[in-house]
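Note that this complex is displayed minus one protein chain, with the remaining chains in position.
And now, chain A:
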Amino acid sequence: MSARRGTVGGHTYEFPTLVELMARATPLRSGDVLAGCAAESAAERVAAQGVLADLPLATFLEEQVVGYDEDDVTRLVLDTHDAAAFAPVASLTVGEFRDRLLAWAAAGDEASISALAPGLTPEMVAATSKLMRNADLVAVGRRTRVVTGLRSTIGLPGTLASRLQPNHPTDDPLGVTASIVDGLLQGSGDAVIGINPATDSPARTVALLELVDAVIERYGIPTQSCVLAHVTTTLRALEQGAPVDLVFQSVAGTQEANRGFGVTLDLLAEARAGALALGRGTVGDDVTYFETGQGSALSAGAHLGVGGRPVDQQTLEARAYGVARHFAPLLVNTVVGFIGPEYLYDGKQVLRAGLEDHFCGKLLGLPMGVDVCYTNHAEVDGDDTDSLMLLLGAAGCSFLIAVPGSDDVMLHYQSLSFTDVLTARQVLGLRPAPEFEAWLARMDLLDDAGRVRELAPDAPAARALLAAASA
């Protein structure tokens, strides 16, 4: 393969392989600078985007970013590629594909966009996103329909679900329960009540699973629980007969990075089969949950592609979705500001990455949510997360993560709050998952307009739920 060339402003730039072309075409972010693969100037970036726009989509079926022989993610993606689903766009270039998606989105043609997923590869959607502005990512994301279910239905038009994240520094049962109650009273938890355990032990995981299961059973809440332990820990919990709704795992876009997480594709399949066999669903049987995030491969030193060249973090992120979609997930979310400013430096980079991740995940057929978050050493604050939250709501994001008062006292970072989710729903006219909304109504937590009430402490629902948190 000879180098591809593009000219901007009278200067010609050369891109030796697809790896460099993808990286140079990526909007600026600190992680690509750190990896040494970012464009060296704004002109070089646009030159790369121009070359990418003229590239036939089908190129990505012939030419790899990460080698087929070395990497099981590449093999999984290419070996399961659905040529029939790809056929409607098989003759297009990347630029023509972007235009076609925008035309379908404008016409409200959700069926044409959503049917493509099995025919698209992570590299195709990553390349397309690099040619899109933020509003393009919102417009197409909004018209890409992915509906999943277990005990609630995720992704229906006009809905925005939330993960209630009741973390506690010592996994204290009462502390966790207090945060669960606080979230439920504010209408959160329809996607999942999902705890990051402070320690990854099977006994702790089983105890937390039983705790959340008891709350769900006691109040008849149409949602699911998850303890975000390592998949091997969840397998142990399954062996012990614990009430496992969802198998969770962090995944990344290269075999090497997944090895760093201690996971293989076989292990994920085994755990999924275990959870599926429990038959705990009522409206569906999607039993896996994955988290991802730009920069995870680089931070593990597992970001190299063909010829040992550094692959840009956004392409690697899309490849993680290529792993997740193989296991029929109920939920997938990117954690978009957690990893630090060396990967996404400021509010602009975080905002862009959140919209890219949502777009790429959705287009690949994933029930895509986002943990809109930041750490204290990034140039990000609550104004930035508000902006991303509202744009994601407009983009039809499946769910958002919410913690009490935006402050995760276990993981030490800031995510959205329960009230933030209420604001997004109200501003954008979105509603909770239907089963959960009906439960909120049964608990007398909704007013006549369908808003989550501000409760007085002596309201019956408040007293009933607060009883769970009293020692």
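Following the convention adopted for this analysis, a contact is a pair of C-beta atoms (placed from the backbone, for glycine too) under 8 Å apart; a residue touches a chain by one contact, two chains touch by 3 or more; residues count from 1.
By definition in this document, contacts and distances are computed from a predicted model.
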Missing subunit (named according to UniProt) among the choices "Lipoprotein", "Ethanolamine ammonia-lyase small subunit", "Peptide/nickel transport system substrate-binding protein" or "NAD(P)H-dependent oxidoreductase subunit E": "Ethanolamine ammonia-lyase small subunit"
Chain not shown: contacting residue from A:Thr17, A:Ser30, A:Gln49 or A:Thr334: A:Ser30
Touching the absent chain when the full complex is considered, from A:Tyr345, A:Phe359 or A:Phe436: A:Tyr345
Touching the absent chain when the full complex is considered, from A:Ala3, A:Ala277 or A:Val409: A:Val409
Contact residue for the chain not shown (choose from A:Glu62, A:Asp82 or A:Glu454): A:Glu454
Touch criterion as defined above, residue of A:Leu52, A:Ala126, A:Leu238 or A:Ala462 at the omitted chain: A:Ala462
Contacts of chain A with the absent chain, listed as residue ranges: 30, 33-34, 166-169, 172-179, 181-182, 186, 210-211, 214-215, 218, 341-342, 345, 375-378, 381-382, 403-407, 409, 412, 414, 417, 419, 422-423, 425-426, 451, 454, 457-458, 462-463, 466-471
